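As you look at this complex, bear in mind that one protein chain is not there, while each of the others sits in place.
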Amino acid sequence: MANSLLAVSDLEIKAGAATIVDKVSFELAPGRVLGLIGESGAGKSTIGLAALGYGRHGVRITGGSVMLDGHDILQLGQAKARHLRGAAVTYVAQSAAAAFNPAHRLIDQVVEASVWHGLMSKPEAVARAKALFSMLGLPDPEHFGERYPHQVSGGQLQRAMTAMALCPKPQLVVFDEPTTALDVTTQIEVLAAIKHAIATTHTAALYISHDLAVVAQIADEILVLRNGKMVEYGTSERLFTAPEEDYTRRLMSVQRGQKAAAFEPAESLLKVNNVEAGYGPDISVLDHVSVEVGAGETLAVVGESGSGKSTLARVLTGLLPARAGTVAFEGTTLAPSLAKRSRQQLRNMQMIHQMPDIALNPLQTVGTIIGRPLDFYFGLNAQEKSKRVAELLDQIELPATMLDRYPGQLSGGQKQRVCIARALAANPRLIICDEPTSALDPLVAEGILALLMQIQRDTGTSYLFITHDIAIVRAIADTVAVMHRGQVVRYGPKAEVMAPPFDAYTAKLLDSVPEMQLGWLDGVLERRAAKH
Amino acid sequence: MTDKPVAASMNGDPAPRLRRPRSCGLVCMLVRRTLAGLVVLWAISALIFAGTQILPGDVATAMLGQQATPEAVAAIRKQLDLEAPPVMRYVSWLGGVLHGDLGQSTSNRQDIAASIAPRLSNTLMLAGLAAAISVPLALLLGAISARFAGSPADRTINVVTLGAISLPEFFAGYLLIAYFSVTLGWFPSGSTVSANMDLLSRLSAMALPTATLVIAVLGHMMRMTRAALLSVMSAPYIETAELKGLSPWRVIWKHALPNALSPIINVVALNMAYLVVGVVVVEVIFVYPGMGQYMVDHVAKRDVPVVQACGLIFAAVYILLNLIADLASVIANPRLRHPR
Partner (left out) sequence: MSRTFRPYLLVTFAFLVLAVFVFIAIFAPWIAPHQVSDVVGGVWEAPSATALLGTDNLGRDLLSRIIWGARITLAVAALATLIAFVAGVSLGLLAAMKRGWVDQALSRGNDLLMAIPTLIFALVVLAVLPKNIVVLVFVMAALDATRVFRVSRAVAADIAVLDYVEVARMRGEGWGWIMLREILPNAAAPLLAEFGMRFAFAVLFLSTLSFLGLGIQPPVADWGSLVKENKDGLLFGIFAALIPGGAIVLLAISVNVIVDWILSRAARLRGELANG
């Protein structure tokens, strides 16, 4: 392509001896958007930074070329590469909260590159920044920049970072997972703002994400990466209508199934009644929360960060004693504090955490970790114990060779399976799952969810499943509680909760979840505009 | 890997919230910390008093030794007013201290405040001189070491400072004496200074003690500076600045330094506090007429009022330096300077 703005060919990048990017080639025409998609370890961020001629510490670009507007940015040398960096190509980081310097006002940081590279005078740059603030839908664009990074919200910071990237009128912007750290309802706003801004300024963009549904809304072309290698590359339309590779198809079909509604209401296992809780005397996080979990059923608790859903889990387990209200299990009211509950009560309620990395003691083997509840609750002898541990390993689909491994030697998905086995070892009637898949890659998460469903069918364990992901709710829930600012705003059987008429918050929440189809974002925005 | 999606728990909340007392502005926070510092100082005065008065073993017996006659012990007890209840004695002692009356030495009956005054100024001069040399030097070396982290220069500095940290002040001092004073004869080995000395000979007398103190703090200060700078340089906003195509010099000056300021101020203040202690040993080595030598002398003589007075002054200077470090790092922290 003669008129390509960015042409990457046979790019090879190494970290130590490992090849993290292997012979990757793609091209990008002016004003177009290319989505780079892949799981963690796919090398997407490394490629994004290479487009700026930049390698992180310990990373070496060992082969290939990155032609930007006819110059190979890798051959320019540091000084000349710096002239392009921040002027012709700019970067939007995943966590704007960390990427902004806490010591300077936003406006000074936003205009810094434009003024430094001599692209415009300071007043011109400030005027452009204010115009961009307004274009990106930031409140009070005239004075927004006078604030410091810690004084504005995460969604606003991400937009400010986009303004910072667009300010020097670059030809290319690299977006590195700009919405991953945001709540869904915020994500859709930021995504719409970014899409509007790059379309208005005719800037080309590399959009990096692990979420195909998000990339589909913004990219003209998509490059699928896996373990540093190219899997599939084509226009978004072609990829969505006729994916050639199996891996691409699997990424797209993470659309999970729907759990069928239960026939009749099950007997009540856990009953939460009017619970109030919080940290310290003044800060209230839960406000009159009442929910119920039936035997063998799954209650999904959905909400965004700060909604109080994790606090609810802490109250149920007794880690955070409730200030008021009761928690009843099998008809018996539980003591608010963990220390006052019986061993039997503790055994019956187990928990699976969000981050398997810190939920397993790094100095205990898998065998020790799974075996301890067996010792502790049942006092099994060595023979019975090793038999039961083997059964549990089998149940979580890990080979017996894993027994002597330490958590550091397992993958994220394997670690989460060990956490599940540890919970199962107690033969609990209820397992509280606190976002057990949100730290995992989509395909791995899918496997974990399938395992949890299988276990429920086999053992009749109930789940209280905390999540922010509506697709998971559809897949696993019998009943659903939607939480917002510490209150349950909607509660009932899944079919009722997910069907209209909605309350305002639930409608917005459901509406904001990216769907795996092209043009979804435009559709939502049109609908929202029509309402006003 | 670098491109792993962050955990969903970090979902788009406002920038990390800082735990701090409710609705307390910068000034209020400074006042609060200062008050806390004063409370600590008061508690320390009580502790030092209690340490010397209520500990097992009678002070009078301790002063005179086990073989003392009962009459002598009784006389000392009377002189020290040991018959009064401890709390009363503490109140009257503290009252005296607040009026600048540090009491009387039991060994030579001199007024303690009058003996301390010239020695305190000598000590402050020695510590001040050492600080004036070591602070810029440590910051410079620390910056060089951080800028070229991992290079031979950095590794050499690392090994040398590790050695300096392991060097007790008295060994460093005697090495300097052995070489510069005995072998070369450049500087005097003892550092007797008096008020009527001219500046040059005074500086010459102070050269070796100052050098010893500089060696004592330089290693620590340089290593802490290096660590503080490296931690700032690895922050994501430094990468943002680099990706703006700024020059390395501007990245350091404009983006790293403002954030490194508060940790560096902390490092300097902590080492100044360390200097206060190091000065005691150095004064003994060089027979330098300062507070430290005075205190050590009277510890050997078990002259309790002098030890109390010197202990309190040293502790007060130490607490004051720590308080300054604390206040400075509050002021240098933009999150605290511009509350939400």
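As written, the chain order gives the labels A and B, with residue 1 at the start of each chain.
Operating definition for what follows: a residue touches a chain if its C-beta (ideal position, glycine included) is under 8 Å from a C-beta of that chain, and two chains touch if they have at least 3 such contacts.
Just so it is clear, the model here is predicted, and its values are computed rather than measured.
Screening A:33, A:360, A:424 or A:473 for touch with the missing chain picks out A:360. Summary of contacts with the chain left out: across A:67, A:120, A:346 or A:451, the touching residue is A:346. The residue from B:26, B:40 or B:94 that touches the chain not shown here is B:40. In the complete complex, the residue from B:148, B:171 or B:253 that touches the missing chain is B:171. Among the residues B:25, B:51 or B:86, only B:51 touches the chain that is left out of the figure. Considering the complete assembly, chain A touches the hidden chain via residues 317-319, 338, 341, 343, 346-347, 349-351, 353, 355, 358-364, 372-373, 376-377, 408-409, 422, 426. The omitted chain makes contact with chain B at the following residues, 40, 43-44, 47-48, 51-52, 55-57, 59, 62, 159, 162-163, 165-171, 174-175, 177-178, 182, 189, 273, 276-277, 280-281, 284, 295-296, 298-300, 302-304, 307-308, 310-311, 314-315, 318-319, 322.
Here, only the chains that are shown with their structure count from here on.
The centroid of the Cα atoms in chain A and the matching centroid in chain B are 48 Å apart. Of all the residues in chain A, the ones that touch chain B in their complex are 20, 38, 40-46, 49, 52, 54, 56, 81-87, 90-91, 93-95, 97-104, 112-113, 116-117, 148-155, 157-158, 176-177, 180-183, 186-187, 208, 210, 282, 304-306, 310, 354-355, 435, 438-439, 441, 468. Interface residues of chain B, counted against chain A in their complex, comprise 1-16, 18, 22, 235-237, 239-247, 250, 254-255, 258-259, 334-335, 338, 340.
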